[in-house]
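Only one protein chain is missing; all other protein chains are in place.
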Amino acid sequence: MGQTVFEPWNDPEAKPLIQFRNVTKRFGDFIAIDNQTFDIYEREFFALLGPSGCGKTTMMRMLAGFEKPTEGTILLGGKDIAPIPPNKRAVNMMFQSYALFPHLSVWDNIAFGLKRDGKPKDQIAARVDEMLKLTRLEKFARRKPHQISGGQRQRVALARSLAKAPKLLLLDEPLGALDAKLRTATQFELMDIQEKTGTTFVIVTHDQEEAMTVASRVAVMDNGRIIQADTPARIYENPNSVYVADFIGEVTILTGKAQKSGTGYAIHYAEGAAPLHAESETVFDNGETCHLALRPEKVAISAERPEDRRNVVQGTIIDIAYLGNLSTYHVRLDTGQMVKAQMANTRRLALRGFTWEDRVWLSWTDTAAVLLKE
Amino acid sequence: MRRFTWFNATSLTLGFAFLYLPMLILIIYSFNASRLVTVWAGFSTQWYGTLFSNQGFIDAAKVTLKVAVASSTVATVLGTMAALVLVRVGRFPGRTLFSGMIYAPLVMPEVITGLSLLLLFIGIGLDRGVFTIILAHTTFSMAFVAVVVSSRLVSFDRSLEEAALDLGASPFDAFRLVTLPIIAPAVISGWLLAFTLSLDDLVIASFTAGPSATTLPIKIWSAVRLGVSPEINALSTIMIGIVAVGVISASLITKRATLRREAEERAAVQG
Partner (left out) sequence: MGRVLLVALPFAWLLALFLVPFLIVLKISLSDTALAIPPYTPTLELSEGWAGIKAFLAALDFENFIFLTTDDLYWKAYLSSLRIAALSTVLTLLVGYPIAYGMANAPDHWRPTLMMLVILPFWTSFLIRVYSWMGILSSEGYLNQFLLWLGLISTPLTILNTPAAVYIGIVYTYLPFMILPIYSSLERMDGSLLEAAEDLGCSRLSAFWLVTVPLSKNGIIAGCFLVFIPVIGEFVIPSLLGGSGTLMIGKVLWEEFFNNRDWPVASAVAVILLLILIVPIVLFQLNQQKQREAEE
């Protein structure tokens, strides 16, 4: 494409739009956000991902102004936003429930924020029409929220929150109420609109697939902390912890002791078994406990012992999860551990080789797995 | 599955007969030609004529309406405020006392409410009349408004208000443009309830009315203590008629609105 890669977080010159500085939020004794410091850059599509109760919604509500940090400051464009009430912030939010005003038409819902600014009537009308066009809702302008479908409501909510051209748009589980098929289509629509408007988006979601699809960076949260914030590819391929590796996608974790060996490490994971081998950027002491995170699609399964790979183990198929395009095989190694291996179902069912109780060989390369400290 | 049995049918028939027969008899005998109320002597509308030519009833009706409109309107404003306080405002000094005072009139015997207000009005030297009845009715009916409105507010989706704030509305605008239109049905039923309570009230009005103002219930009361009278039957028929028309049309309107809404929602889902 010839485009320069969009990675402002790697550019020391780039000025962040939002800065969290040692932000802590407590509700009584409960710590919702635990001393967090991080930046979000202009034009980013930033996803906060985590299980419910991890603090992602609190993070967003502090940006919108519905909650105030107990400690620390949040800067928007370099200014502390704590004293600014939500109705004076250049930040808009798309609510999980959409929060469409049921007594107002689609048109009036979108115009609501513009009218509060006291803009002239013709400017408001022009802007609303522009938003309707952007979200392909022209036909429904006069309808009330209950007269349109769930997907259309979602687009009204998006149009309404974008109408005031906020510096920052917050999206709270924006696709949670849609069915699976519509969700995928809408994800691309969201990315498209984000690109067209150039607005910074912060999205809160518990759906990892959604976060990976739409976001430029994903922040995986747990217990009020961001565990890792990085591009979707790095989050998946280079998780920094067992928590992240386990939270995103499927993974097998083998625990053992590390031993320096060549450019990588030998991992002693079971008594009497030959050690496994993995390359790693992380430095381990000899004998230190380490966790080998292995994605099932990187594990090959075969009836004969493969000769070209360093990591080869043997086991028995215990379970097969047939997913249509893929099958995941749960294999118990002779040393007792369970390892998942995935295979694309390129052939019809009847022609596939493996079944329950079959003895098989699992193999993977030196660089397939990630070695983690915790 | 639920089973609608003969037992159910019988209990419903008898139950509703019990609820409606007395009123039905009242209505039928209001068209009786005889002054002897228990003997049927042919159809006549003469008692309606005597009723409307009785200036005392007309005056009492005017006072009652004035009191009901004024007290229910003030009670709706105060009751809605009280509901907002109960549901939305967190802790403040005297909160327990406040909620106690809101709910107490609901269970307070009318004789006590009436007595205590009368003693207050005498104590501060306020002449009893239409104004004191309005004060009294407002006080006890605002509790009912508060209950009706707060039960709606409890289920109100707070994110609608947050969305309004988020889009730049001031807290007052958020209430005026979003909350109030949405809870309007509850506020209106609160008003109607306060209005009916005021129209109906005999005991509190008797205590707080004084000699200068007579409401319709007080007038009816002094008439019926002497026994059944055909004019009162006619008056009752008119009042029952107004309420019946009101309640039935209200429920028809709600039913049609619900049906239309359901149809529209179905249509929206189908695209």
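Each chain gets a letter, A and B, in the order it is written, and its residues are counted from 1.
Going forward, contacts are C-beta pairs under 8 Å (C-beta built on N, C-alpha and C of every residue); 3 or more make two chains touch, one makes a residue touch a chain.
Note that the structure is a prediction, hence the values are computed from the model and not measured.
Undergrad: List the shown chains that the missing chain touches in the full complex.
TA: B
Undergrad: Tell me which residue among B:I58, B:M101 or B:A184 touches the hidden chain in the full complex.
TA: Missing-chain contact among the listed residues: B:M101.
Undergrad: Identify the residue among B:L117, B:V148 or B:A268 that touches the chain left out of the display.
TA: B:L117
Undergrad: In terms of residues, what is the contact footprint of the unshown chain on chain B?
TA: 1-5, 7-9, 11-12, 15-16, 18-20, 22-23, 25-26, 29, 37-38, 78-79, 81-82, 84-85, 89, 92, 94, 97-98, 101-102, 104-105, 107-112, 115-117, 119-120, 122-123, 135-136, 138-139, 142, 171-172, 196, 199-200, 202-203, 206-207, 217, 220-221, 224-225, 227-228, 232-233, 236, 239-240, 243-244, 246-248, 251, 255
What we mean here is this: only the chains that are shown with their structure count from here on.
Undergrad: In their complex, what parts of chain A are in touch with chain B?
TA: For chain A paired with chain B, touching residues are 64-66, 85-89, 91-93, 95-97, 99, 101-103, 112-113, 116-117, 143-144, 146-150, 152, 160-161, 164.
Undergrad: What does chain B use to touch chain A in their complex?
TA: 157, 159-160, 162-171, 173-174, 177-178, 181-182, 261, 264-265, 267-269, 271
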